[in-house]
Every structure is written in C-alpha cells, then in structure tokens.
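A single protein chain has been removed from this complex, and every other one stays in its place.
Think of it as A and B in the order they're written, each chain with its own count starting at 1.
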Amino acid sequence: MTLILTTRNDAVKTIANHPIIWFARRILSGVAVVWAAATFAFAIQCVLPGDRAQIIINVTSGNVGPASSAELAAINAKYGFDQPLAVQYGKYILRILHGDLGESYQQHRPVAGIIAEQIGPTIILAIAALLIAWIIAILTTLFIAGRDNIWSKLLNDTQVFLATVPPYWLATILLVVFAVKLRIFPVIGGNSPIGLVLPTLALALELSGFFGQVVQNEFTRVLEQPFVTSARARGMSDFGVRLRHVLRHAALPGITLSGWALGKLLSGAILIEVVFARQGLGGVLVAATSSRDVPIVSGAVLISAGLFVVASVIVDLTYRVVDPRIKLT
Amino acid sequence: MLQVRPKPVSQQADLLTVDSLRVSFGRDIAEKAVVRSMSFSLRPGRCLAIVGESGSGKSVTARALIGLAGRHADVHARQLSFDGTDLIGLNDRAWRRIRGNEIGFVLQDALVSLDPLRRIGKEIGEGLLLHGAVSSREELAQRVIALLKLVGVPEPEIKAEQLPHQLSGGQRQRALIAAALALDPRILIADEPTTALDVTAQAHVLALLEETKTRGKALILISHDLAVVSRVADEILVMRGGEVVERGTAAQIFKDPRHPYTRQLLDAVPSGRPRGSCLSPSTIVRSPHRQTQPPVQSLPKSRPILLEATSLVKRFNGPDGTLRAAVDGVSFELRSGETLGIVGESGSGKSTMARMVLALDEPDEGAVQFAGRPWTTLAERERRARRRSISIIYQDPLGSFDPRWTVGRIISDSLSSEVETRRKRQERVIELLDMVGLSQALLDRRPLELSGGQRQRVAIARAIAPDPAVIVCDEPVSALDVSIQAQVLDLLSYLKDHLGVSYLFISHDLSVVRHISDRVIVMRRGRIVDSGATEEIFRNPQSEYTKSLIAAMPRLVRDEQIGHSATILEEGIA
Partner (left out) sequence: MSMFAEVTMSRPLKEVLAIVRHVPFRVAVCLIIIGLFALAAMAPKVLQTHDPLAIDLRSSLQSPSIEHWLGTDQLGRDLYSRVVEGAGQSLAIGLGATALSMSIAIVFGAAAALSGGVFDSILSRIVDVLFAIPTLLLALVFVTVFGPSVLTEVIAVGIGTAPGYARMIRGQMLSIKGTGYVEAAKVLGHPFSRIVWRHILPNAMNPLTAMMTIGVGQAIIWASGLAFLGLGVAPPAPEWGALLNAGRNYVIYAWWLEIIPGLAVSAFALSVTIVGRHLQDRLEGKR
C-alpha cells in the first residue's frame, strides 16, 4: 500500500501511520495465511491416494472391500466429488466462510462441531503452559542469569536438557513420579484444576527450556550495555538494575518467540494429552489420523493456522507496547 | 531508598584525592594492571582532564572512582578518598549512597547510555527517586523539567515524555548530563562526552560542561582528543599504558610538551598543520626498489575530470512516513590527481552520496559520469568491468572483510585477474603490503587478529590493488586513535603522490579534511552550502553554516585564531 506523499503534508502523514491502517494490513495478511492454509487443507483431501469415495466407504463400513459402482456414485454425488476441481474448491471456500469445515468420514458429524467440542481443554492447557513457562523464565533470569556462579551453570544445563528431551518422556516421568509413586496428584485428572497441574508442568518445562535460553542470552548481553552502567552510576542496586532496566529488554525476544511457541505447545499438547489421558484435541486428532479421517485433520490444520495468525497479531501488538521504538510497518 | 545526607559547606580543600591508584584484572598470577599508578587531586570549580588513546586506562580510572571498574577488578591505592571518606573497600550500600548523589557520571554516546525503552523524564528522575530526594510526583516532574531547562534542552515538557531515539545526538547527551546532575553532585565525571557528536553539538556540550564548572562543581573529563579538552580543562593529565606521562595546564602542555608521547600526540592533530606535512613520526620503512613511480608532479587546472556528478537526488522514506531527500540536487566534479573533501554532519547526506558515486544505490534524479562515460545510468552488467577503477575505504574495515579469509587472500582477491600465476600474485600482494607499511608476516593472519590501524592499512592495500583511478574514503580515520590516524593520513598522502590516485574524502572532522583536501565541499541536509579550494573555504567561508562549523571546531590553544564570532547553529534533527 503506497501512499504518494508530499514532504510537508502532516495530515497525510498521520493517515499513513495510523494504527488502524496497520491493523487492517495485518488482518489482511492474516486472512491470506488462513486462505493459503485452507487451500493446503483442500489439497490434502484431493491428494489422498486412491479413490475418495472408496475411502469414505471403507472408513464408514470398516471393510476394505471394493464397493459397487452405485454406492460409489451415491457418495460422489453426496460429497460433490464428480464435479470439476475448481468448482469443488470454490464450494469448499464458500463453506468455510460459513463455518462449515466439512464432515468427518467416520463420525458423519460436522468437523467444526467435533473440533469445537474438544478444543477447549487443549487451549486451556496451552495457555496455562505458556504462562507458567514465562514465569519460570522470568524468575530464573532475574535471579540467576548473568552471574558467574554454579547456579547459573546448573540453570543453563537444565534448560538445554529441558529443551531437548522429548516432551512425552518428561510427561511420563512426572506422571510416574508424582502421580503413581508419590500419589500427590491424580493419575487421571480430568478437567479439574488439580488434574491440570502435571500436564501443564510437563508442557511448560519444555518450553521454559527454550524461552530460558533465549531470554537469558539477551539478558546477559544487555547487562553489559552502557545504559545499565548509567543506572548503576545513579546509585541503583544490582537487583534494581535487573528488574527495572534489563528485564524489559530481555523479554523482547521472548515475546517474539511466543507466536511460534503456541505452535510448539499445540504439538506438545497432543502428546501430553495422550500421556495423561486427558480430553482434548489430541485424542481426536490421533484417532482421526489412524482411521484416515481426512476432514478432521485438514479442519484442524485450518483452525491451527487461524490460531497462529491471531497469536501473531497479539504478539506484534504486545511487542509494540513493550518496545515503542518499532514503527508500525 | 537511600537517605540524602546534608552536604557539608564546600571548602577549598581537595574534594578528591587519588594517590597511586592501581587497577588490575585477572584472578591468576599473571594479572594485567590496566592502571598502574595514577595520582591526582581535585578541587571544586576545577576541571581535570585525562587524555589518552585506547588502552591507556583512562576509562577504567574513571570507573574506579565510582566503584564500577568491573566485577573482576582489583582496585588498590595508597589513598583514594572523597571529601574525607575512604573509597577503598567500600561496601555496595555505601557506594550507592555516593553514586549519583555526590559523584555523577556521564557516559558517551547517549543513544546507548540511556535506556532506549524508557522516557527521558523517567531516566532523569530515576536518581531523584532512588535517593529519596522528592516527596511527590508533581515535585519529581517539576525537578525533571527544571533540569532539562538547566542543560538547555528546548521544549523540556515535550522532550521529557519522549524516548532517546526521538532526540538529536546533542540533546540526548545533554539529557544524560541532566540525569547525572539531578542530585547536585559535587563531582561530575564525563567519559568521552562528545565523541559521538557532531561538531556543533560537541561545542554546545562543552560549553555546558564549562558552565557546570563555573557553578562550583569539580569536573573530571576523559577524552582522547586534546583539542576538545583544551577549552574546559584547568589541568591535563596525559595517560599512556596505565600511567601519567605528563601533566600540566593546557597552555603548558601545548606550548612546551616535555614527554615525547605528548609531542607525538600534539603533532598528530591535523588542525593548524600545513597541508602535506607529515603528521606522524615516519616509521614506515619501504624497500627502495619496490617503489612504483616517482612522485607525480602537480599539474595545473587542465587535469581531466574523473568524476562528474550532476544534480544528484536521492529520496528515502523517513521513519515518520514522509519522503525525505537525503541528497537534494548535488553537483560536483573530481579531477585527476586531486583530493576532494566532503564535509558535513550526520544527516548531511554525504554517505548516501558516496554510495551513489560507487553505483551501489541508484540516484532518483541526476547522474554520475566516470572518466567521461556514463556510470550510474549503465546496466550493472556493463558497469562491472569498469568497477575496478573505483575503490572504497570504509570507516570500519572489519565489516568489509570476510571473517574467514586471511589478509593475503583478501588482498589477492582484489587483484586483477590478469595476473595469472600464483607466484606473481603472491609477489604483488607482498608489494602492496610493503607499500602500506605492513610486514609479510601478516599474510596468514585474519582481520580479527589485527589492530585497528593494521586493519585499515589492509583495507587500503585492498583498495589500491586493482590500480584504481579514484578511491572513495568514507570516514576512513574516524574510528582510529589520534596517532594511528596520523599514520593513516600520511599513508594516504604518500600513496596519492606515488600512485597518482584521486580521493573523494568524506569526513565530519573539519581539521582532517582541511589537512588532506585540495578542494572542499560542505554539505548540509543534502545540499551543498559551500565549495571551493580548501584554504578559501576555511579562511573565508561564505555560508553561515560553514562559519558556525568552523567556529565550533575544537582547536589547540596554540593555533592562530580564526576570528569568527559566529553563533553556532545546533542541528535539531528529530
């Protein structure tokens, strides 16, 4: 979007910079991403090896035998597979705009409904894990980062460990130690708050490994900056400098990461839910994948792309609030 | 919050006494003493300047005076006391009471010395809050605005709400000084307070520091620039290798330097030295049979025009979205065998122009002709073959070297591909190294392992390797210590005489430009405000801007007075 400007036209200047225009541009680009994801999801459905009608029949009936041509024709007509691709695509997009993500091959219910039912616990888990990971990263950075003692070395190693090990493994260990052996937490937690503790912890620990590393690196770097010396020269204590000056800077790369983190959390949530036998999108997706129920999986792709876009916009806004140097471009 | 102690009545006794200060780093036996034995004392209303090049230990000394020499620093002294209080072995709490409150500290380059994410007002007020000097928000706001007024920042109410990057360099530095003065400390230590500033802003900040001295504060000024401190300092300490090699008043030092190092420093300052004279003690030994040509005689005006720029314009989108012309209708010409100096402050557009001359950026309007043929209007493919005739030397050569390459490879890479055999290339590289005064031993070193001066020489060797007709020098000595700067300037003069190359010399440093250029162009905000022969411009400047630039030039006391009482304009670029 280029606006032709003359040098001293302040009114035009203000318009180009207005938050609303920036917002509109972000929304537009977000919509483009979601649309691309939808196209991808559509492509998945077309690319299934074998005849789609046949697959649907197999999935529904549980048999693998060839179906009669009458049955195939019926399915083709019902789902519109006999029409040219472009038409199918158009209808697909139209349906999405109405909130219809297709129908599950197996359950014969709208995909949107299935996902909506199960997505709640997953999102709660993801957001809780994000918050806890942030808190862990901030606390450890405030008190331990940038120092040269044994704690900071230990912390660094722990973070590498947490960031590298498989999330399901960590979750299993937590489950075995705290639920089975020590019996502090229930093995099957369901939706209760206390049942949320171990799964959230498992997810959060892994993420805090990543966050911690990134935030710590930045923290240590910023600690050497001249403005920190200026603050000390005014009489500020070491902890004051860390809290009031450095933390804000070190948080910036963490904020940028948070968008990506949500994706990582969703991946992790799928695994964690299986470990802890929790309700959520994980179970649905795993079942759908093993039964080749494509609409659910492609619907999930669309939803997650949408969530990612929303998260990105929030992340960008938050970044701008914390760092006013960045102009809205 | 720290309590503010009532300050004792100021006496004429020493405020700060330092005797045999020693600062070393390193925990093992092989300790490095960065400061060996510093002794001085300070009275209220006096300014002490510590002058030295990088590595002399001046910054560490300054920081040791407020206990911020670093985590692993070992500070010893026979005496280090402030107004009777012993500063050796103070605990952290006691130091915090002194910092900001009794002794203020100002760093250089306020863009990174002020928290970029915090408003100016908050930074300035921080000290007041820390030491419990205000009782309400309104009082804090008032004090902050009063401080900004004190240091001469225009529109203080507005500026207090802005972020550091929204102020100009000079205003930022003043805000930093305001923050240091917030609690009315008795001593103000300023570490290179004007290094990152333009000439005019520098003059203003120095005037401000002088004012604080008149108001009764004691001032310690750290700098690498003798000319800068000569205006404000009552006593100057010349520091080298952690020790004071000479001390005295400015007049004493400039008129009668005793130590050879002091003399070397004074000789290296380009202002007031006749053009063509050597600035550095000639330590370059060149093998006689490797001379390429005898010195080129200077020819009269009928020299061919090498570069001709016509009405160059380049526009950029500024941070506020408006289209700004960084270069706005600039025309000039560079003749063979001459040095054209382009002088201007930051934002004048000189670097943008250099990039257009090098055909790295396309001009929006206008064109550059090179050796009589089109240059900027050509397609890159056609232009490439002729690129060898024009080279560049950057301010910081490190970024322009591939970090994985050795010195030998860097220079060899820029040799013409006509030099076929490996041995011939090797020979030529050694020849070039010799010409710039570097030994063969450096062939296998990497740029990171070299000193700043050595790197710049390698950059020069690389620039002359393809036998260019023009070399664009973009602030080539700005990042170097004074004595190294002198060597490099001498080298550039030498090469010009022996290779017949022409320079487009860009710098913000007027004295350097004056020393090395045949003709000068003064740029301001993308336009040329003055141009002509060097001495003409400097003796008889036409535009107000040039007059103010010259008046703001820091100069040594012994120089002849230029005699322009011009108001020094300050650039208030947001």
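Assorted remarks:
Keep in mind that, in the parts below, contacts are C-beta pairs under 8 Å (C-beta built on N, C-alpha and C of every residue); 3 or more make two chains touch, one makes a residue touch a chain.
Being a predicted model, the structure only gives us computed values, none of them experimental.
The missing chain, though absent from the view, touches A, B when the full complex is examined. The missing chain, though absent from the display, is touched by one residue of A:21, A:44, A:73 or A:313; that residue is A:44. In the complete complex, the hidden chain is touched by one of B:116, B:329, B:466 or B:500, namely B:466.
Only one of the listed residues, B:171, B:223 or B:391, touches the absent chain: B:391.
By the touch criterion stated above, the residues of chain A touching the omitted chain are 32-33, 36-37, 40, 44, 47-49, 160-161, 164-169, 172-173, 175-176, 180, 187, 260, 263-264, 266-268, 270-271, 274-275, 285-286, 288-290, 292-294, 297-298, 300-301, 304-305, 308-309. Annotation for chain B: contacts to the undisplayed chain at residues 358, 360, 384-388, 390-392, 394, 396, 398-404, 413-414, 448, 462, 466.
Definition applied: only the chains that are shown with their structure count from here on.
Remark: chain A residues 5-9, 13, 16-17, 148, 225-227, 229-238, 240, 245, 248-249, 322-325, 327 touch chain B in the complex. Across the complex, chain A is touched by residues 2, 63, 66, 68, 71, 92, 96-101, 104-105, 107-109, 112-118, 123, 126-127, 130-131, 163, 165, 176, 179-180, 182, 319-325 of chain B.
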